[in-house]
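The structure is given below, and queries will be raised subsequently.
One chain of protein is taken out of this complex; the other chains stay put.
Up next, chain A:
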Amino acid sequence: MIDLKGYGPALAEGAVVTVELAFLSLALSITLGLLGASAKLSGNRFAHGVAATYTTLIRGVPDLVMMLLFYYGGQVMVNTLSDYLWYNHEIEFFFQFDPFISGVVTIGLIFGAYMTETFRGAFLAVESGQIEAARAYGFSRWHTFRRIMVPQMLRHALPGVGNNWQVLLKTTALVSIIGLTDMVRVAEEAAKAERMPFHFFIPVAAVYLALTAVTELFIKWLDKRANVGVVQGG
């Protein structure tokens, strides 16, 4: 084993933070993606407009800029709100806008936009005959969505969701810039203190590689399960 100069436990804790951050952001982004895709396909002009603006705005701005905006801006907003509540209503309300929350919110919002596109494509890939059949059986809108659309759309969405996940995982490294002690941050501090950059960054890079490799296998397995009963061409 490589000697981590006593930074081993801190690095391991950092790795746990990275994984937590990634999974929470994934959950938020999938929720936003489903909402966004439903809005885009709803036929409601207002909902479509909101979703389209959201995806366009997100795709035009770098993730780091967005993160800085949410982190620094979020704190200013909390401060303003707290002042307002105190002076006008004498309510004490304050919380520190920490890097973890801003990381989850930013990454969730960014990948929510990508997920919206993925899910939109997947929903469109479900045959319209299936929906008509569900209506003919008297399924309600929610029932059609839950029982017919989602199970069939997952098969088309999985490859896209898998790709987004891989990119999302690597994006979590950025949260170290706004001060979250994830494994990148720990490695950076250790590398500076010990003057051994390769020694600390290469293991961290290896953890990222391992995480992507393991989740890739899991996605392949899910993909196989989702495609049960589908006859592959060729």
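In this section, a contact is a pair of C-beta atoms (placed from the backbone, for glycine too) under 8 Å apart; a residue touches a chain by one contact, two chains touch by 3 or more; residues count from 1.
We take it that contacts and distances are computed from a predicted model.
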item: "Arginine ABC transporter permease protein ArtM", "ATP-binding cassette domain-containing protein", "Heme lyase CcmF/NrfE family subunit" or "Actinorhodin polyketide synthase" - which is the UniProt name of the missing chain; value: "Arginine ABC transporter permease protein ArtM"
item: Touch list for chain A against the chain that is not drawn; value: 57, 59-66, 68-69, 72-73, 75-76, 170-174, 176-177, 184, 187-188, 191-192, 195-198, 201-202, 204-205, 208-209, 212-213
